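Omission of a single protein chain aside, the complex is shown with its protein chains in their original locations.
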Amino acid sequence: MRAYTRQTVLILSLLAALLAGCGRSSVGLRIAGSTSLQPLAEMLAEGYQAAGGARVSAQGVGSTAGLQALRTGVADLATISRRLTPEEVREGFRAHVIAWDVLAIAVHPSNPVEGLTLAELRRLFSGEIRDWAELGSPAGRVHLISREAGSGSREAFRELVGPIHPLTAVQNSNGVIRLAIRNDPAAVGYLSLGVARAGGVKLVRVDGRLPGEPGYPLVRPLSLVTLGPPSGEARAFLMYALSPAGQRLVADEGLLPVR
Amino acid sequence: MDVRDRLARAALAALAAVASAGVLLIALAVTVEGWPALPHLFGAVWSPEDGKFGVLPLLAGSALVTLGSLTLAVPAGIGLGLFLADVASPRLAGVVRPALQGMAAVPSVVFGFLGLNLIVPWISRVFGGLGFSLLAGCLVLAFMVLPTIAAVSEDALRAVDPALREGAYALGATPGQVAWRLLLPAAKSGLTAAVVLALGRALGETMAVLMVLGNAAAVPRSPLDPARTLTGNIALEMAYAAGRHREALFASGALLLLLNLAVTQAARLAAGGRAAR
Amino acid sequence: MRPLLSALALVVSGVMAGLVAAVAVKGAGSLTSDFLFTLPAGAGREGGILSVILSTLWLAAGALAFSLPLGVGTALYLVEYAPPGRIVGLIRSLTETLAGVPSILFGLFGFAVFVVRLGWGPSLLSGSATLAVMLLPTVIRTSEEAVAAVPQELREGAAALGAARWDAIRRIVLPQAAPGILTGALLALGRAVGETAAVLLTAGTDLALPRSPLDPGRPMAVHLYILAGEGLSDGRAYATALALVCGVLFVNIFAHLLLGGRRVR
Partner (left out) sequence: MMRGDTARAKLATRGLRVYYGGRAALRGVSLAVPDRSVTALIGPSGCGKSTFLRALNRMHDLRHDARVEGRILLDGRPIDRLPPEVLRRRIGMLFQRPNPFPMSIFQNVAFGPALLGVRGKELERIVCSALQRAALWNEVKGRLHQHAGGLSGGQQQRLCLARALAMEPEVLLLDEPCSALDPGATEEIERLIAELRCSMAIVLVTHSLEQARRLADRVAFFQDGRLVEEGPAAEVLERPQQQETRRFLARGDWHRTCRGNGGSQGE
């Protein structure tokens, strides 16, 4: 009986210790936001820690949710892969561009389409053009594939090109979009250039320019967002992202550096 | 009563109360969070960017993928159950049964992963199109619920008195006739329970279908069209959602819970019918 | 009919074997001890999955730490103390209902309550608590069966010696039921390790080694989901899938061995 009580006390105190240990997370800087930016954010976090910075946690939850996390204080920094809306700017959010992402338009390698105008692209994704024959390719229904609502890529595409037809297939990562286009001769979709370059898909000129060339229209800023001016750990991380070391990581990810 | 006994009784009762409150808490949390969006769910278009939160396409997606997978898995699963209960030698059954049990234990994300890497490209190659489709979802889901149906059917068929089997054989029935005219009707309530159980699992499955279904928020018009389920929609968009969008997702969760409770209730009735036999 | 059913069994087993073989063949090459025991680097594209494995284990252990006391307590109450009738029926139907709830709803619940309301954020703690709720029905049912299987004579024997009910439970019923309870815990563990939807929204996706329960971590199933989505390093994804399947099967086989051939579901 007594031994048993002692056991109980021991277990209870262990539980208490565990709960007490919960008191503080070991993370020094919490980043949340765009999934498109997630790989870069993780690379930057690794590099930042390696360079002597605090422990950084990066969660890919989406641009809008990242801002929400920042607003509620769940995160110290948000990442977004679109521009801030005027309302968001009025709320006090400050976006600091750390890289440029190029949205590539990809089709199957067997598709003869070489280039599209922005107008054609808009008509394609709004569902106005339904057959590849209208664009001079062999006839066949167009299979659109897009990112999910809330994704920065999708919002940037909607902003730069136009609305997306509701019947469009949706996948929530660049990789699966590449996979889908690789499998289907009639598919067309948009994705980050870094992932598109992994191969298996053909990149289409937009308004006569290939993705990555100067003047290519589908470029969006990737930014770190602070609520008010950056300070403390968030500021240090931002400085690191803009430093030569940080910008090297940007280039490694297939993104365009800002410096 | 001993004092410690009373204490123990009170403490255990408290634990039981907490544990059984789980389902109520879930219902409460989901409903409270989703309440304001409830009136917005009755529409035919799900397009959060335009403030449209109609769950009809998602309901249709869930219903179609569930029914489609059961259409494939129920005959195969009951057939496998019959094979294990009536045809296979004990040694063969001893190999097939653990294999099925193992299959039931494989995490759903692995099924989704395999579907993404094997089934989706296969569909794209054979039927054309993206491959991400209702058909892919049905196939993956069918494989996932097959072991459940097979195991529960086997139990139900084994529960049929062996004397009945012998009686039917003694009348000159072929194995097929015994199965079709005697075993399956006699095990009907157990088999129904198997189907309803599978229905519940299929309806609630998230990751595997999310990965292969293509997730277009529209009612599919052919098995090769993409579709989106209630569950997949939550997993897909929850992370991004704020405001009304977030409420709508919670409300759709409440709807899913309601559907699921109905199915569970049906399962209990079916199982109850068997117990009464 | 026999040939037809045999063919069906053959086809299903063949397809299953094919799928398993696909995972095994494509994953085995990359599944080295290096892969298992080094930390991931380059956002999961390089290095191993050590932090992912540890996050998974912490999550599962945490889930059991929450759900075992609750579940076993409930089972003991149901079998030993509860007056038969309405209360038992109510508790049982509630927990059975819980067993049928889709895992994504646990995720939603955990997200709303643990992550947001309680402010635990996406963390091992939130993930564990969410998983714990999900595992409760399994733990309760298996524990209840184990406790109920203890022969009534043993309880009567203890009572005849003047032991209080609680003493009989503590010294006789619980030790006797321990293997059954353990089996239930193992089955629950297997589910916890393989679960994705419930932890996707609650445990976070951080690849770094978690150091406190409030740190986010990336469970193995979520890691596989993310790797599959990136579509960049197939070898790693297959190796992760193989590790996950092996882990879950190992736990399940162990549970079945412990159970000595009795059927569980």
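Read from first to last, the chains carry the letters A, B and C; within each, the first residue is number 1.
Note that in this section a contact is a pair of C-beta atoms (placed from the backbone, for glycine too) under 8 Å apart; a residue touches a chain by one contact, two chains touch by 3 or more.
These numbers were taken from a predicted model, which means no experiment stands behind them.
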| item | value |
| --- | --- |
| Left-out chain, listing which of the shown chains it touches | B |
| Candidates B:31, B:177 or B:265 - the one touching the absent chain | B:177 |
| Chain not shown: contacting residue from B:109, B:135 or B:186 | B:186 |
| Those residues of subunit B which, in the complete complex, touch the missing chain | 89-90, 161-174, 177, 181-182, 185-186, 277 |
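The rule we apply is simple: only the chains that are shown with their structure count from here on.
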| item | value |
| --- | --- |
| Fewest hops from subunit A to subunit B - one hop per pair of touching chains | 1 |
| Far-end chain from subunit C, centres as C-alpha averages | A |
| Inter-centroid spacing, subunit C versus subunit B (mean Cα positions, whole Å) | 18 |
| Of all residues in subunit A, the ones touching two or more other chains | 60, 171-172, 176, 179 |
| Sequence positions of subunit B contacting 2 or more other chains | 116, 211, 239 |
| Subunit B residues within the subunit C interface of the complex | 1-2, 4-5, 7-9, 11-13, 15-16, 18-26, 29-30, 33, 76, 79-80, 82-83, 87-88, 96, 99, 101-103, 105-110, 112-114, 116-118, 143, 146, 151-152, 155, 174-176, 179-180, 200, 203-207, 211, 231, 234-235, 238-239, 249-250, 253, 256-257, 260-261, 263-264, 267-268 |
| Contact footprint of subunit B on subunit C as seen in their complex | 1-2, 4-6, 8-9, 12-13, 15-17, 19, 22-23, 69-71, 73-74, 76-78, 80-82, 90-91, 93-98, 100-109, 111-113, 133, 136, 140, 164-167, 169, 190, 193-197, 200-201, 221-222, 224-225, 228, 234, 237, 241, 244-245, 248-249, 252-253, 256, 263, 265 |
| Subunit B partner contacts - residues on subunit A that touch it in the complex | 60-65, 68, 143, 145, 148-151, 158, 166-172, 176, 179-180, 183-187 |
